[in-house]
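The other protein chains are all here in position, but one chain of the complex has been omitted.
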Amino acid sequence: MERVSAASDALREHLSRVELVDHHVHGRWAADGDAARLAAALNEADPDPVTAAASGWETQLGVAVRARCAPLLDLPRHASPSEYCARRAVLGEGEVSRRFLSAAGVSTWLVDTGFHAGLTDPDDLATLGGSVAHEVVRLEEVAEQAAAAPGDYADEFVEILHRRTGAAVATKSVLAYRGGFGGDLSDPPERLVALAAERWRAAGGTRLTDRVLLRFGLHRALDVGLPLQFHVGFGDRDARLSQTDPLLLDEFLREAGDVPIMLLHCYPWERQAGYLAQAFPSVHLDGGLSIHHLGARSGPFVGRLLEMAPFTKLLYSSDGCGPAEFHFLGATLWRDGMASVLAGFVDADEWSLDDALRVADLVAHGNARRVYRL
Amino acid sequence: MERVSAASDALREHLSRVELVDHHVHGRWAADGDAARLAAALNEADPDPVTAAASGWETQLGVAVRARCAPLLDLPRHASPSEYCARRAVLGEGEVSRRFLSAAGVSTWLVDTGFHAGLTDPDDLATLGGSVAHEVVRLEEVAEQAAAAPGDYADEFVEILHRRTGAAVATKSVLAYRGGFGGDLSDPPERLVALAAERWRAAGGTRLTDRVLLRFGLHRALDVGLPLQFHVGFGDRDARLSQTDPLLLDEFLREAGDVPIMLLHCYPWERQAGYLAQAFPSVHLDGGLSIHHLGARSGPFVGRLLEMAPFTKLLYSSDGCGPAEFHFLGATLWRDGMASVLAGFVDADEWSLDDALRVADLVAHGNARRVYRL
Partner (left out) sequence: MERVSAASDALREHLSRVELVDHHVHGRWAADGDAARLAAALNEADPDPVTAAASGWETQLGVAVRARCAPLLDLPRHASPSEYCARRAVLGEGEVSRRFLSAAGVSTWLVDTGFHAGLTDPDDLATLGGSVAHEVVRLEEVAEQAAAAPGDYADEFVEILHRRTGAAVATKSVLAYRGGFGGDLSDPPERLVALAAERWRAAGGTRLTDRVLLRFGLHRALDVGLPLQFHVGFGDRDARLSQTDPLLLDEFLREAGDVPIMLLHCYPWERQAGYLAQAFPSVHLDGGLSIHHLGARSGPFVGRLLEMAPFTKLLYSSDGCGPAEFHFLGATLWRDGMASVLAGFVDADEWSLDDALRVADLVAHGNARRVYRL
C-alpha cells in the first residue's frame, strides 16, 4: 500500500504543476456581462441563449464551475449560481480572467482567432496568463477575407493565407459546422472554384458553406504545411453530429500526406479518433472542450483517450472560449484526470512510474512543442 | 473517510426510497405461464421464443433476476433458474406481480398500451402497485384503428388520436421498428397520405411500415403537443439497430419545435442521446430497458447518462413488459446505480451532497412531473 500511495502522490504532484501548452483555445470575454451570459455559456450545444441559459447550471459543467472555480473567486466550493454570479460581477471580467488564466498553469496558448465576437486577442491571454501566445488561422475566415478582396478569389485566398500563416503556428477548419466530413473532400478543379467563388460573392460572401470552397481551403492549408486542426464531434447544433465522426475523414487523411492533422474534442468518437492516430502518422488528437463539459465525468474520458492512440499523438487543449473559467477548468480537470488514470496504471504495476511521468509530459507539452515547432 | 462514508450512506438511503415516476412501461403478464415463457423474456433481442429461451438465463438479466428478484419470492439470492421457476409457479402470476410492483416504489406509471398481447392494463399496475397510472398512446396502433375505420384515413386518424389522447399523457412511436430513423421524416402531402392509406387498407391494414403513414402519424402527434416518446437503440431484431441511432432524428428534431421528445432506452447511443438533450430544448432521455438488461453492468451505464444531458432532461423508466420482475429490476438497479455514481461525485468533492440529492429527485420524478404535467 505504501508503494501505491507513493506513486499516486508523485503523479498528482507532478501533474498539478506540469507546464501545459494549450494547443487550441480562444480569447476570453473582453467585457463585463450579466448572469444570463454565463448561464448560456454553460450549455455548448444549444445555440439559443435563452434556452441554453435555462439549462446551463444543471449540467456537469455548471456543477464543475461551482465546485472548482468558486474558490478562486474567494467563494466556498459548491457556491450557488447566484452567489457565483454576484461575486463575479463584483470582481469584474478582467480580475476574474486574470485569476483563472494564471491559475491554469499554461506556458503557451495557441489561439484560434477565427471566432472573436466579444473576445480578447492572443496578446491578452499571454499578458494575463504570464505566458506566450501564437495564432491559429481559421480557414473559413481567410475565405471570407478573400471573398471581400478585389482580385481573383483563389489568388486572394492563397495570398491572404500565406501572409497570415507567416506569423501563425497552425490552421483550423470548422468544416464540421459547414456540412460535416461526409462526401468528396478532394482538391477541386480551378474552374469550379472560380464559379463557386463568384456565386458566393454574389450572395454576400459570409458564413461559407459551399463545399467546393471549403475543400479548396483545406488543400491550400495542406500546401502551407502547418498543422491543420479540425473541430470533431461535440459542439453546437449548427453541426449535424452524425457528420462529424472522424472516420468520415478517412479518404482526406490518405491524401493529406505528412501534414499534421489535429483532431479536436472528439467526444463521443474518441475511440475512433484514437484508431486514426495509430493508423496515420499524421493524425493527432485531444479532448479539449469535452473535458470541461464532462466535469465530474471527465476522468473516464481522459482514460479513453489513452487507448489506441500512440502517446506521441495526444495533446492537451482547453478550447476555452469566453468565460476564463473554461481556460482554467480544462487544465485542472485534465491534470486530475490524467493523474488518476495514470496512477491506476502504476498502482496495478502495468506501467512504471517513469512511464507515467514521461507520457504526462508528452501530452502536457512535449508533443505540442514537437508538432508545432515551438 | 467519515465524510465520504456519510455522503454515500445518505445517498443510498435517499435513493432507496425516493418516489419514482416510471414514465415508460407496459403491463405485466395477465396469466400464469411456464418456465419457457420466462426464459424467453430474458432475451430481449431475439424474437424467436425457442432460441431466446435457450440463452435467456445466461445473460446479465438472467443473473440479475436470480440475484435481486429471488429474495422477494422467499428464495435465497442467486437461486437456480429451476428453483426460481418452481417457486414462481407455486405463487402464481398475480402474487408474483403484486410483490414486484409494490416493491418498485413507483408512484405513477405511464403505460404504453400499444403492445398488449397477454398484458394487463394500466389500472392493474395502479392497483397492484398502490399507485396511479396514465396512458401513453402508441401512434402505430392509432394508425391501425384508422385503417379499420370507415371514413377518410387522415380524418379518422386525427379524430381517434384526439379522442384517445384526451385521456392520455403522451404519444409513442415505434418508428425504430418500422424502418428506423433514416431518411425523410417531414410531414407528407395530403394526396400521398390518401394513396398510401388506400394501399395499406387494401393490404389488410396491419403492422404499419409505410413511411408516408408513419411520418403522417408523427406530425399529427406534434400537432397534439403531448410529449412524444421514441423507442431508440436496443430492442429486438425487427429493428435494424444501425437505423435507430438517435442522431438520425436530427432533422426531425429541428422541425419538432417545443413538443417534448422523449428518447427511450438509448443503448448503445446514450452519449449521442445526451448530446441531443443538450442541443435541443425539447429533447429528454432515459435508460429504461437497457438498465435491467445490463444487470451487474448497469451502474456504468447510469453514469454515462450523466454526461452531456442537462440534469433537467433525464428521466427514469423501467420499460417493464410482461414479467413484473422487470418493473422492479429497473427501479432497484437504477436506485443503486444512481446512488453509486452520485456518491462517487460527492466523495471526490466534485458535487455537493445537495447537488446529488437534487439531481436524484429530478430524475426520479421531478422532470417527469414537469414534462408530463402530472
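Labels A and B are assigned to the chains in the order they are written; within every chain, residues are numbered from 1.
One rule holds in what follows: a contact is a pair of C-beta atoms (placed from the backbone, for glycine too) under 8 Å apart; a residue touches a chain by one contact, two chains touch by 3 or more.
From a predicted model like this one, the values you see are computed outputs, not experimental measurements.
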For the chain that's not shown, point to the residue among B:63, B:103, B:132 or B:348 touching it.
B:63
Candidates A:95, A:155, A:223 or A:350 - the one touching the absent chain:
A:350
Can you tell me which of B:36, B:154 or B:241 touches the chain that was removed from the display?
B:241
In the full complex, which of A:313, A:335 or A:365 touches the chain missing from this view?
A:313
Could I get the residues of chain A that touch the absent chain, sorted low to high?
245, 247-248, 250, 254, 271-272, 275-276, 278-281, 303, 306-308, 310-313, 344-345, 348-352, 354-355, 359, 362
If you put the missing chain back, which residues of chain B would it touch?
43-46, 48, 51, 54-56, 58-60, 63-64, 67-68, 77-78, 234, 236-237, 240-242, 267-268, 293-297, 300
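Going forward, only the chains that are shown with their structure count from here on.
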Determine the centre-to-centre distance between chain A and chain B, using the mean Cα coordinates as centres, and give it in whole Å.
37
